[in-house]
Every structure is written in structure tokens, then in C-alpha cells.
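My structure is below; once you've seen it, I'll send some questions.
Only one protein chain is missing from this complex, and each of the others stays in its spot.
Every chain is named by a letter (A, B, C, D, E, F and G) in the order it is written, and numbering of its residues begins at 1.
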Amino acid sequence: MHETLRALAAGEISVAEAESRLAGYATGENGRFDAARESRNGVPEAVFAEGKPPDAVAELVALAVETTGRGLATRVDPRSAEAVTDRLAREFPEATVEYDEIARVLTARAADASLPSLDAVVGVVTAGTVDAGPAGEAAAVVAAMGARVERYDDVGVAGIHRLVDELDGLREADVLVVAAGREGALPTVVAGLVDVPVIGLPVASGYGHGGDGEAALAGLLQSCTVLSVVNIDAGFVAGAQAALVARTLDAARRE
Amino acid sequence: MHETLRALAAGEISVAEAESRLAGYATGENGRFDAARESRNGVPEAVFAEGKPPDAVAELVALAVETTGRGLATRVDPRSAEAVTDRLAREFPEATVEYDEIARVLTARAADASLPSLDAVVGVVTAGTVDAGPAGEAAAVVAAMGARVERYDDVGVAGIHRLVDELDGLREADVLVVAAGREGALPTVVAGLVDVPVIGLPVASGYGHGGDGEAALAGLLQSCTVLSVVNIDAGFVAGAQAALVARTLDAARRE
Amino acid sequence: MHETLRALAAGEISVAEAESRLAGYATGENGRFDAARESRNGVPEAVFAEGKPPDAVAELVALAVETTGRGLATRVDPRSAEAVTDRLAREFPEATVEYDEIARVLTARAADASLPSLDAVVGVVTAGTVDAGPAGEAAAVVAAMGARVERYDDVGVAGIHRLVDELDGLREADVLVVAAGREGALPTVVAGLVDVPVIGLPVASGYGHGGDGEAALAGLLQSCTVLSVVNIDAGFVAGAQAALVARTLDAARRE
Amino acid sequence: MHETLRALAAGEISVAEAESRLAGYATGENGRFDAARESRNGVPEAVFAEGKPPDAVAELVALAVETTGRGLATRVDPRSAEAVTDRLAREFPEATVEYDEIARVLTARAADASLPSLDAVVGVVTAGTVDAGPAGEAAAVVAAMGARVERYDDVGVAGIHRLVDELDGLREADVLVVAAGREGALPTVVAGLVDVPVIGLPVASGYGHGGDGEAALAGLLQSCTVLSVVNIDAGFVAGAQAALVARTLDAARRE
Amino acid sequence: MHETLRALAAGEISVAEAESRLAGYATGENGRFDAARESRNGVPEAVFAEGKPPDAVAELVALAVETTGRGLATRVDPRSAEAVTDRLAREFPEATVEYDEIARVLTARAADASLPSLDAVVGVVTAGTVDAGPAGEAAAVVAAMGARVERYDDVGVAGIHRLVDELDGLREADVLVVAAGREGALPTVVAGLVDVPVIGLPVASGYGHGGDGEAALAGLLQSCTVLSVVNIDAGFVAGAQAALVARTLDAARRE
Amino acid sequence: MHETLRALAAGEISVAEAESRLAGYATGENGRFDAARESRNGVPEAVFAEGKPPDAVAELVALAVETTGRGLATRVDPRSAEAVTDRLAREFPEATVEYDEIARVLTARAADASLPSLDAVVGVVTAGTVDAGPAGEAAAVVAAMGARVERYDDVGVAGIHRLVDELDGLREADVLVVAAGREGALPTVVAGLVDVPVIGLPVASGYGHGGDGEAALAGLLQSCTVLSVVNIDAGFVAGAQAALVARTLDAARRE
Amino acid sequence: MHETLRALAAGEISVAEAESRLAGYATGENGRFDAARESRNGVPEAVFAEGKPPDAVAELVALAVETTGRGLATRVDPRSAEAVTDRLAREFPEATVEYDEIARVLTARAADASLPSLDAVVGVVTAGTVDAGPAGEAAAVVAAMGARVERYDDVGVAGIHRLVDELDGLREADVLVVAAGREGALPTVVAGLVDVPVIGLPVASGYGHGGDGEAALAGLLQSCTVLSVVNIDAGFVAGAQAALVARTLDAARRE
Partner (left out) sequence: MHETLRALAAGEISVAEAESRLAGYATGENGRFDAARESRNGVPEAVFAEGKPPDAVAELVALAVETTGRGLATRVDPRSAEAVTDRLAREFPEATVEYDEIARVLTARAADASLPSLDAVVGVVTAGTVDAGPAGEAAAVVAAMGARVERYDDVGVAGIHRLVDELDGLREADVLVVAAGREGALPTVVAGLVDVPVIGLPVASGYGHGGDGEAALAGLLQSCTVLSVVNIDAGFVAGAQAALVARTLDAARRE
């Protein structure tokens, strides 16, 4: 640590580089955990569990808790969630673990971990139940980064009166993540009704031509309103981008 | 004709076949005009002018007027429209010609031509001015087939209050053609608000990924409501399909 | 209910909105059933069973029966059909359940449910046995919406004499749903022989380039005749669109 | 106006709807200008000039100046810019017009128009000269919406030392728009170095497989960092989304 | 020549190689003409004129006439046809030149050139006038290779009675080339009615999804009948393949 | 039968139609077997076993044997082959069954079935072992249609000396089916060395971009030599097309 | 052998042809092993194990060891590795076997096999753990061909300081293989920092649009630096190409 601080003081390395070196990477048998990501990019490193064996997921989450006090894993199936819970129970018996089966997100926290808390609201909107997975993933990362989440579910455009009923709430959010599969019309309709940033989250639903979210993605990119987009089912990215806006807002509000 | 009627009476050929032989195809230097299409399929043959020289368009429209009393041409540019007008003025001085520059549709009628008139209303809806061409083409063929056209323009989902204002009218139509480019959300929103058949007409607008109407087409095929679809910019097909419904309705109402 | 009716009388909400509020959404543990869809759009809400566990399908069908007297589920595998049957036997012992294994459609009806009956005929046509699933789905929704279904099976263009044999029947239908996979030529050939609206239903058959129904879909969109199209395997949409035409016809015939 | 205000007071319409009705749409011979868009969505309506004749562009910009005091047009070629300048010189002789040939953006302002001014900085970053058009379009809309623009040009990853040199500046922006064509690597590299929201703007450069911006778009959607994306060459959308974040920040800073 | 013949006699080179060396390649300023292709592969080398300046086309056709007594050029526009005619008039005043503007094929023949004559019939079938170009190209190469061509035009499936009228003729051909654009249904229908080899020739017509012949190509590859296929607009390949069958037949008939 | 023959004699139906009616379709519980296909199109109906349960395959093959004396099934897995063998053993104890596990083709023959025998040779060529399945399917249908099959295996272009060694044999075939996966270069190289018709059969091998046979198919369609093509893995179609050529040749040789 | 040498001496066959005939192909029940590939092309034949049963893999590796003293197999799962180990233990008890589970590569060597050794260094670089498989495959073939491998792992562009730390090492390699999935930015960044040949190896990671390596491949083809590319996950090809460069270098260094 001494050497890193000396180099920083001498102007030989930047602040971010010093942070990275101080935080270091935690490396286990199943890969590397980037403990410095949150300090460097404002977004905590999340363990992408899909395709990894339960043991690997458990080790990586344990590494996260060990180095940063918290752990976040996405695309977690129930068996991996159990493996994480068991391992943390042994290694960090006072840590708490929460698992959302629909969002497939697991969050863990050491007993003494301080949580970020941002003075900003992210609305997370879904068109139907099929969007619950990616939207839940987005909501989970927003919450992990400390912003307040407001959910607006099942307000798809096929029954637009339901959306209209929620309009006041939607307009009070600071930034919106709007998920939609199939033809992906909802984010466009929402963006036409509010004046805050909308992040469109296409969902891999539907079959045939344009299925698996490709029609929704293309529709969001072609939207006649203003919105930015993330990849199909990329709930983590949508939530993190929204929370980065919330972080900036929080800083401004605290100024 | 004698031979055809004899064969029909003897049951050797069907009614449609007899009609076709009686009406025959009219063949000029620039191709063939299917004068029997309307009696066979309920849809008048239209001259697809795109890519044809003005002289060829003029000859084919003249053939149409000569054999059926009426002519319909789509994708007509101003130079071809002029060529048709000139030729008809010489050959059928009492015929009337109308040309819609936005829809790029030309309709001609001999002095003594009887026009079909259907007791049914087809609503034609657009999201924005960019949809005016294909929607106009659809409206023109609906009118040529005798149904009443009601237009609802510029009611795109980016400003959804305008659509809501037109809801009563939309609900009174017998069948709707809804055009939309870019993300193509309008037909889905409309189909969620009415209980008549909606035919989605994707329009070749937009740039980048999903541009040229591909996003709109894919979105319509994925719609979470019930609607059927035609190809990108296929205004003629959308209008003709709506008018076929109108024809059936008209027959039922006259029963 | 009082409040909804008062608001309607005061002109503060539309008829459709009042209908929706009165019918409400039925919400269970496995999602939401839109009981008002039929009164709003003329099409009953169907439970899309694919990807849902049998218990969820059973609960949603039970919700449908409870709120609307009838239930319709598509893409139902035998295990889910059994789960529905068991649950309805317990909750609605006098309800009847029918399951079509090829169409993968389940329909349920409470003892006292009134069925719609429309004075109109929808022809459902297939090219070969591989089309039986989506065509059966289309036929089931047509029947559920009350129109009469006429089936014309195995009349593919590779042996066109069979199609010719059925021509008289085809010409008597009010509207046709024509299913076809592989190269998808049948709807085009049929539409060239009749003068009623044809809805093309591409089927996900075939392998290699253009397989999984993409060639059939593209071919229907490019058809040199007039027809409208639904997505690959979207039997529900094709059937519902045809039945919407039948509903309109029925109303006209009763005028 | 009276009627609109009365309806608002009676709670029959929402605030946004009242705003829209008050501002109204301005309609000329060449289409409709949505004067209420800025009050409704926070983003001024821009005239998309590509494909429109110079006269139409001029009329629409004049409508914009007339109804909102300001005009913004994108994809403007020099001939259209001249037409706008001439028309405004006649109709609004005291108005100012600026035209950026590289960004192809034209901005106009009535003599007495008040300009928005936001206390927030949007960084606009390019990899090479080929990105100058879309990036300039983004910068222009950011400026039109009142935020401060900082440009970082020619910092592509092929010579990454140049990017490193600009790191301090990049980290001080509140939100970044990063344009890149070809392989589109720059936004990913930038997002790995900062902790503010990054909006990736793919640019239609390159030839062969993945050309015209498709590789860049796909790469941004797949980025291993957090960023949201707009369509290829959609500089307007990227800039407007960034400025919506800036607007929210500005409000927070003024609280 | 002596050396080539010696090597052949010694078994050091194959017959085809000897033929090739004897015939050699003719090389001009504008490229190389493969004079030995016909003896090696049974198909004469054709000059592909598209994209070449008229002078280059003229030189290459002159080379063909000089080395093989005949010349065949495809995708020839009228200006290039004129350049060829002029050059041959100067260099080979007794040669004859024929140019088919629709097929865009030019054939030239020296005064003393012997023509192949095959005892076999190739049927060339089109659905509509839009297929005339590629079908004419196919017919021209069939004729150049010596087989008899029978044309069946405008027998598209939208009016299938016309096809039925031609059935006897179609069944007498030895091999069929069937061209079709749009949805490309004709080759499938024809192949279901005959028992000779059918070669499907997709034509680049149609717009929107599946346009430019892609739907027709995919449909032919998916055909539920037996047929082989060439690329979109590849009239030369379709005709040459049919003529190779005709050559083999001719040899068998002469045995 | 009497009625069919009377109609034929009266000229009311064609010969093919009469044949079809006489042969009829054999219909079982698992679908329909087109017993007249061979007399109508020269190609025997084959049971496509993929996706069908073993019982269904067995029933359809039994129907084939019953109505035509022979049975041909493709894409047959070992379990279905066993089911067929068992069923035929019960129903047609004197029939013979052969199953090729690599080609996945099953052929069955009643004791008294006469086999076609054509005086023509079809060469079937593969680039490597991965092509053995589709090439075997092609060879099996060629044999079933009576032509002689010559195999040339493992002569891929990566070791072109092996191909050169087989040149004499290749040149003696009447028609060639050349299978190739990956980059699909072999059919082009072969077609450049022979003067008989070559049918390219792309094989679904390879991974990544252009995998699953798409690169091979595109390459065959773009071949700089003359060849016609069938879909990826369509061994049946390639073999049947080659055998149709062989049939015509056989007839010519017997003339 | 005598005949081959005589033909070579007489100049009737080339040296490569003679080498091939002498080495011959080793053919087992499960296919053919090209023992001459290394002498002909400089690259040893590798057994592609994916999709082959363990027995087949074992036989082919045994053939390789028998004919060339060494064996190399890629895409080997643990069960196949075990089958190979067992078989070699029986047939070549003194042979050594190594299996890398992450790279899925198995290498075997007879007791007396001489190994190539090249005086050249190939750097193999990965962005993250997901690239370990294809990169390991590349490294294994480089090692099998005798060059020295230097690994640089987890130096992805999202944390670019790690890459900068490795720059000195990277610049000392003779040629680099750089693997990257997702957006595939790493090879471009590396190629901008060094002056040796870089071979980009796209990796099939990521989901949604551009997933499975397609975005990475397109990005590498569009790279604004100089690099050549292999197919997605084609670690063998990337490694072999790098080793071919190393071989040439080795020869130059030994001159």
C-alpha cells in the first residue's frame, strides 16, 4: 500500500489507478472478482451465474463479500442460490442473503456492511408478467446501488387505460427503466408521456419472426420518441445505467 | 364465347374459369392486363408503375380502361401520370383521370363506367406524415373497390392524447388499416382499443438497425394484440384486403 | 361498481373504460387474467401455456372460468391439460373440459356459460399434416368465438388436383385461414381462386435455409395475390382475426 | 383556451393534456410541427430534413420559430440551409440562423427568444473524423436544450495514449455521449475509465461485413461495461437523452 | 502444340489438360477469355457485361469470336450491344450478331461457325413479365448450347387455369427451367405436375421483407416437391445446367 | 375405378389425374401416404421420420409397402428403424428391410416387388466423413429409383491430389451429386473438371459465422462454375433430382 | 514406396504428392486420419472431438499416435479424454497423455516421439475468463507445433490499466493471438499498441443481439487497426496460423 500511495503522491499514477491497486482483484479458483469496479466505475461487480456451476457461483459471491462486504449475482438458479447460502452460512455466519427467484438475483451482505443510499427514484415498468425477470434484475441492481425503486407492473399497451392510471407516479420518477418484449411498444408510449430519461429494456419473449426480443430491440432503436436502449434481457445494464443517473442526481441534491 | 358457354353448361369448366375466358387477358406491347381479376378475386388488377417507362404505364392503363371501363395504377411518378393523362385524352377523351401525388396512385374511369359502391366503412390511420404514401395507396384501392374511406392522420403514439380524441370514430369503422413506420407501435395500440379487424401496414421509414420498415414489420408480427399484417409499404394489399372484408359485409347487409 | 357507473354517466370515462373496470382483471399467484379483453376487443383472453408450469396453467384457466364462464388455453402439453382438468374437477365440478392434443388447445366451459354463435363460416385449410397444429389452434379460437369452422386438410400444391376438388367448398366460406409451411405456396394459390379475404398462416416446418417457417412467412408477404399474414405458428392470431371478420358479418346479417 | 383551462380545473384532463392543447400543433402545407413537445417531453421538436425538399424544410423551421421562438433542424444539406435562411430573413428578419455543415444541423432563434440554460456538462467524444457528423448532431441538440458541451475529438482506441491524456476532462463531465463507428470500441473503453453515465452512439462507417454501423451497434449492446445505446447515426436521440439527464441534474442543483 | 500432344501421348497430362493447352486462353486488354471452357466443361464461356465499359465488352466478344467462332454475352445494355456490333462489323464483317433487349443477351457467330444441335427440348417457364429477363437469359444459353427451347410465359399461380392449359406441353419437355419472383410458388406447382427434372430460377422482384428474390430463393429451397435451384437472377446458370442435361440426353439418343 | 376410367375416356380428366385417383392416397392414423407420387412425379414418396414417434414411422412405411410394394424412409433413428422392422415382420413377414445408420435411411421391399433399374450412373461425392449422412441419403434415393450409384468419398479440396486421382471415374458418371459442408468448395472444383451436370448438396457442418451449412449453401449459389443446388442437408432432393436425370437418360438409351 | 519414388524421380508427381503417398492416410472404423497433413501444410491434423462418441475419438487419436508419434484432439469432453487415456494405456503403454479441461484439448505423445521446437514466441491474450477455452485451444496447438507460448490473461478493456501493465511483454512476442468475446474490443486495442502481427480470435460469449460471438467477429473485421481474424471460437485455426508464422521465423533465424 505504501508504494501505491507514494506513486500517487508523486503524480506517477492517477487516483483511479491507485484505487484499483489498493482494492485489487480477488482471485479464486473459479475466476477473478473485480473488487475495485464500484470505486472505479460506480457500478458494483456482479457475478454472472448463468453457465457457472453452483460451487463457482458460491466462491465468487464469497469473494465479493470478503473484499467489499457485499455480493450481487445475476441469472442465479435455485441450486446456485442454495450453494451460495450454504457457503456464506459457513464462512460469514452473520451475513444476510436474499434470493429473488423471478428476477434470478441474489444479494448478500456482511453483517457490518454499509449500504449506499441515494436520494433519487428509479421507476421500473413492465408490460406483462413475461417481463418480470429482466425488470426484476434491473430493480435489484438499482436497489444494490442505493436508489429507491418504484415498480409499475402489467401496464402494457394492449390495455392502455391501465398505463394512463399510473401516469402521475411515472412522472414523479427521476429516471425510468421500461421493459417490454414482443413488439416492444411500451417504452415508446411511456417516453411520449413523461419528460425524464427513459431506458428501454427489450425482453426475449415472442416466437417466429422478430422473436426472442429482436423485434422489441429494433423497435426501441427506431422509437419516434427519445430513449436509450440496452441489449435484450440486459436488466443489469439497464438498472446500472439508471442508478448511475441516480448517483449523479444524489450528488447534485447533496451539494 | 359460344364454346365457353357450352363447356360451362356441360359442367366441363367451372364458373370462374368461364368468367376468366370470357373476360380474357388484354395484352399490349408492354405486358398483359388481367381484365378478369376483379370478377375472379374481387380485386381489380392494378398497374404497378414503379420501374416501368411512362409509355408502358400509359398503355397498360389504357388497356384497363378499354377492357374494364376503369384503370388503377400504383407507384406512379408525375411523368407517368402525365403520359397516362395524355394517352387517355387521345383514346378516351371522355374518360376522367385523377392522380394523387402523395399516394402516387392514378385512377381513371371511362365516361360510362359504373362504380362499385359498398355499404361499409374502412378506417385508414397514420402515425405521421411519413406514412401518407402507403396509407394513401391503401385508401385509393379501398375507394376503387367501392367502400367508404375515413382517414385518421397524425395520431402516432408519441402524442397519444391525439389518438384518444379519435377513438369514437375509430370504433365506428367496420375494418381498420393502420399504417406505421419506425417502431410501428400504433397498430398495436389501436387494436387494443377497438373490436373490429385491424390490418397493420408497416411503412419503410427510419434508418439504422431495423430501418426501412423491418422493425415495424417485426413489431406487427409480434403484436400482443390481434392484427394481421401485409408487407412493408404494401398499401395496395392492405387496402384490398380491407375492401374484401367490406365487400363481404356489404353483401351481408344487402341480404 | 357504483362509482364506475357514476363516472360513466358523468362522461368522465369512456364506455370501454367502464367495461374494463367492471370486468376487472383477475389476478392469481401465477399472473393476471384479462377478463375484460373480450368485451373490449372482441377476442377472449387465452392462456399461453408454453413455458408455464402445469399448476400455473391450471390456475389461470380456473380464473378464466371463474370470471368469464369459459377458458381457452393454447400451446398446452398433456401434463398441463391434466392439471387443468383436475383443478376444474375440484373447483367447478360441472364444467366441461376439452383438449385437442394435436392443436394443443384446451377449452373449458362452466355449466351455465352461454356460448357465442355467429352466422358466418371460417374455412381453415392445410397443405399437409405438419400444419395441423397451428391450423387446429386457429380453428379452436374461431370456434370459441362462435363462428362455424370448415376444415380442408392435406390440399397442398404438390398435388394440386386435390385442391381443385375442394374449390366449391372453399368459395362458400366467408373468410379463409390458410396454413402452410416449407415454401408456403398454398395461401397464394388459394387466394388466386377465391374472392373472400384470405389470412395466411405460416407454419414452422422445414430445415436449412428458410426453415422454421421463415421462407413461408417471406413468401406470404411477397404473394402476388391479396392476402394478409400473421406470424409463424400464430394460429391464435389468425383464427381470432378471421373470427373478428365473422363477428362483423354476423352483426350485418342480423341487422 | 378558456375551455381547456376549465376542463383542467374540473380535473377532466391532465396537466400535460392541457399544455398540449394550449400549445397546439402548428400545421403547414408540408406537415405538422409539434410545438408542445418540449413542454410535454422536455425535448424540442426537431425538423428531420433528410428527404424533404428545401421549401418544406424552410416552412417547418419557420413554423417552429413562429410557435416556439426557436427552430432546430437535423440532416440539413446546404441547399435546405439556404432556403431556411432566405425564408427566415423575409419572415423574421431579426431572427438569427446558424448552420453547421459537418453536423448538418441548423438552429434558428427569434430575436426575443429566451434560451434554456442548464447547470450541467455533457461530454461529447469521437474516435475519428468520420464520427464528426453524428457527434455534432448530438452536441447541437445538447446545446439547444441548454446544457454545456465539452468536445473530445479523435481519441480513438487505435492510439489510446490520446484518450488517456483527456481522462481528467472526461471524468468531470456529468454525462458522456461517445460516438464510434467501425468496431465501436471507444465507448466501452471510456465507460471503463469513468463513473458517470455513458451513452454510446454508433456511427455508420466501415464497409463489408458489419459495415454501416452494424458492428458498432452490436458491439455497444454487448459491451462488457455499463452503457446505454441509441441507433446508428442517431445523434439527435443521444444528445437529447444526455440533455434530459442534464435537465434533471440542473433541477437538483437548483433545489 | 507438338509438346502438348507429346505430353498427352506420354500419359503425362490428361485429355482435358491437353485440350485446355491447345485452346489456350485468349487475353486482351480487358481481361481473359477462357476459350477452352466449352471443351472442358461443356458450357461456353460467356462475357458477363454488367459493370464493364462497352469497349471492354466488345473486345471480349471479339476475342470469343476469334478463338471459338462464336460469342455469348449476358447482362448487356444497349450501349454495349452497339459497341459489340460496331467492332464485329469492322473485324468480322461476315459475322452475325443478335441482341435481345429484354434478356440482355447478345450472341455473335462467325460466318463459318458450326452450331451445336442437340436432340432434346428444354422448357422455359415464367410466372409473369417481370421474369422475362432472367428466363430469356436462360433460354439464350440453352439455344447457344444447341438444345431446342420451348417457352411458356405468364402462367403464374395467381391464375392457375392458365398453367393447367399448358400442361401437355410442359410434360413433353425433357427438362424445365421455371422462373419466378415474389413468393416463387410456380416452380413448386409445376414440379408437382410433371415427372422431368425442374430447375428453379428465382427472380429479383418484389419489395419489402423477402424482396429482391430472397423469398423466392428460400421458397424454392424449401419446396415440398423435388427441384434444384440456382441463385437469384442466375439465368445463365439455370440455362447451362438444363443444357448439360440436354447434352447428355442427346448423346444417349445418338448412341 | 370404372368412374375414373370413364371420365378419362371422356376427356374430362387428365391422365395424371386418373393415375392419382386410381392409386389414391393411403391414409393411416399418423397421416397420409401419397402412393401416386411416383407415377405422377417419378419420385417415390418417402417418409420423413424426423420428429415422428417410432410407431408413426412404422405405420407409414407399412402403408407404403402395402400400396406400392416398397417403402423408403429418411432421417430414421435406430429406435424407429427397429419399430419398422418389427411391424413389417408381423404384417409382411417376407418383406426385406435395410437400414443404413449413417445415412439414416431405411428401405423396405415386399417379397414380390419389382425394382426399377435404370441404365445410368449417378456419382455421389463427399469431401469428408461429416458429409456421409446427407450423401448417403442421396445415394439411397438414387438406388431406390433404380440408377447405379458410384461413391467417391473423402476427396475434399484441402488435399486436392486425392480428387485428381478420382478424375477418370468422375468423368464417366452421367450426373454427379457433390456434397460439402464448411466452406463448400468441392462442388465448384469438381464442376470445373467435368462436363456433366453437377448438383451441389450443402451439408450442415461447421460452427460460428456461416456455420450449419449456410456458408456452403451461399458458396454453391455463388459458384463460378455451372451447378444447381438443393437446400442444406437435403440429400433426398439431391438424389431424387439426379435420378430424374438418370430416368430421362435411361428412356433415351432404351429408345 | 518404390513406385512413388520412381514417379517422383521421373518428375511425374510433385514432392508434396510423393510425401502424401508415402505418409498415406490412416483409416479406422471411425474415419480417416490425415497423417501427411503436417508435412504438407505444416499443421498437424487434429481430431475434432465434438459430436463424436468417446470410442471414435480414442480410435482416431490412437491412429494419430501410431502414424505420427503424436496426437492432438480439440473440443474433448472429460468422458472422451478418459476413453483416449484408456485406449492409449492399452495400445501404447509408454505414451504420455495430457488433458486440459478448460481448453478441452488433449495431447498425446509416443515414448520416442521427437517434438518440434521453434525459436519464436506466440503471445496468447484473453480479456476475461470466458475466453479461456478458445485461447487455451490456440495455445495448445501453438505448443504442439513447437513455438513458445506466453499467456496474458484477464486484461480486458473494461479495466485498461491491467493491459498497460503487460505492454512490455506483449511487445516482445513475435506474433499475438488475442481472444475476446462480447464486444471484442481487446484485439483492436492491443493491435494499436504493438507492431507485430495480431490474429483476432472472437469468442462465443454474450447474449441477445450480436451474441454468440457475432458482435466480436464483426468488430474484428471492422477494426480500425491492422489484424487478421479467424471464425468464432476457432482457437485451433488462430493458434495454427500464429505457429505457421513462428515456423517461418524459426527458419529465418536458423538460416
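Note that in this section contacts are C-beta pairs under 8 Å (C-beta built on N, C-alpha and C of every residue); 3 or more make two chains touch, one makes a residue touch a chain.
Quantities reported herein were computed from a predicted structural model and do not represent experimental measurements.
Contact with the undisplayed chain is limited, among G:Ala49, G:Val65 or G:Ile199, to G:Ile199. Of the listed positions F:Thr67, F:Thr126, F:Ser223 or F:Gln241, the one in contact with the omitted chain in the full complex is F:Ser223. Chain E meets the missing chain through residues 16-17, 20, 25, 31-32, 34, 36-37, 40, 202, 204, 213-214, 217, 231-234.
In the full complex, the hidden chain is touched by chain D at residues 129, 154, 159, 161, 207-210. Contact between chain G and the absent chain runs through residues 14, 16, 40-43, 167, 174-175, 191-197, 199, 217, 221-222, 225-231, 234, 237-238, 240-241, 244-245, 247-249, 252-253, 255.
Definition applied: only the chains that are shown with their structure count from here on.
Comparing contact pairs by residue number, the interface of B-C is reproduced by A-D among A-D, A-G or A-C, since over half of the pairs coincide. Each of C-F and A-D has its own count of C-beta contacts, and the greater count is at A-D.
Between the CA-based centres of chain B and chain G the separation comes to 60 Å, rounded to the whole angstrom. Averaged Cα coordinates give chain B a centre that lies 45 Å from the centre of chain F.
Residues of chain C in contact with at least two other chains: 16, 40, 159, 191-193, 208-210, 214, 217, 221-222, 225, 231, 234.
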